[in-house]
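Only one protein chain is missing from this complex, and each of the others stays in its spot.
Moving on, here comes chain A:
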Amino acid sequence: MSAPNLKIEDLRVSIEDKEIIKGLDLEINGGEIHAIMGPNGTGKSTLSAALMGHPKYEVTSGKVTFNGEDLLDMEVDERAQAGLFLAMQYPSEVSGITNADFLRSAINAKREEGDEISLMKFIRELDKKMDHLEMDNAFAHRYLNEGFSGGEKKRNEILQMMMLEPKLAILDEIDSGLDIDALKVVAKGVNEMRSPDFGCLIITHYQRLLNYITPDKVHVMMQGRIVKSGGPELAQRLEAEGYDWIKEELGIKDETVGQEA
């Protein structure tokens, strides 16, 4: 497997004709973990949704390549098949489909017809990963996310990531609403994936997840752009001092999208 590469150039994204992402550049390679931080309303989640191909978000200009191929030209399922994964902030609930059936469909979708994963192997893998994430095995037979608590949904997102083994995962506020124990479990899952063949983009408000997953690069997003990048020390300074010093440094009064003065 070759090391993945995601390259975003001058990306602009709108929702209902309102521009949210206003010219964003970012490159993530295999083996790297990037974190995008920033206050609410600065366009972080829009970025992740647009990269996955969310139907409500419109890319108005810019270029995104994934392993050299035009990502924006692909359908949502093709993006996933190419190795992109998005752990969602608010995963959908789908009644009547068990977690296990759903996962097996997803795994088999990536495989050739006739080369489907055997049920035994699938169950073995699933049990192993669920143990790793300290999930009750009963979750395999519950309907997809239905009636799951916030924390259970987040663990389930990480479980899917581990089962599908993407080349590049975007974790959209995977830490929100998690207690410290759940946070550690989620971090354990991500760390388990770490390898030169895996890249990761973590989107978060808070530094606390980064205590358990050390990022290679930290970016701060404001007004729909990356306004500052640095190493793990940047996240620590943000935790200690907040975002005001960056706003001051850059002369930003209101960091949310649409407020640039």
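Here is the rule we use: a contact is a pair of C-beta atoms (placed from the backbone, for glycine too) under 8 Å apart; a residue touches a chain by one contact, two chains touch by 3 or more; residues count from 1.
FYI, contacts and distances are computed from a predicted model.
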From "ABC transporter permease", "Multicomponent Na+:H+ antiporter subunit C", "Fe-S cluster assembly protein SufD" or "Glycine--tRNA ligase beta subunit", the hidden chain's UniProt protein name: "Fe-S cluster assembly protein SufD"
Which residue of A:Gly96, A:Gly147 or A:Gly251 touches the chain not shown here: A:Gly96
Contact residue for the chain not shown (choose from A:Leu47, A:Val64, A:Ala80 or A:Cys200): A:Ala80
Touching residue (missing chain; options A:Ile8, A:Leu24, A:Met52 or A:Leu168): A:Met52
Contact set of chain A toward the excluded chain (per top definition): 52-55, 75-77, 79-81, 85-86, 88, 91-92, 94-97, 101-102, 105-106, 109-110, 143-144, 160, 164
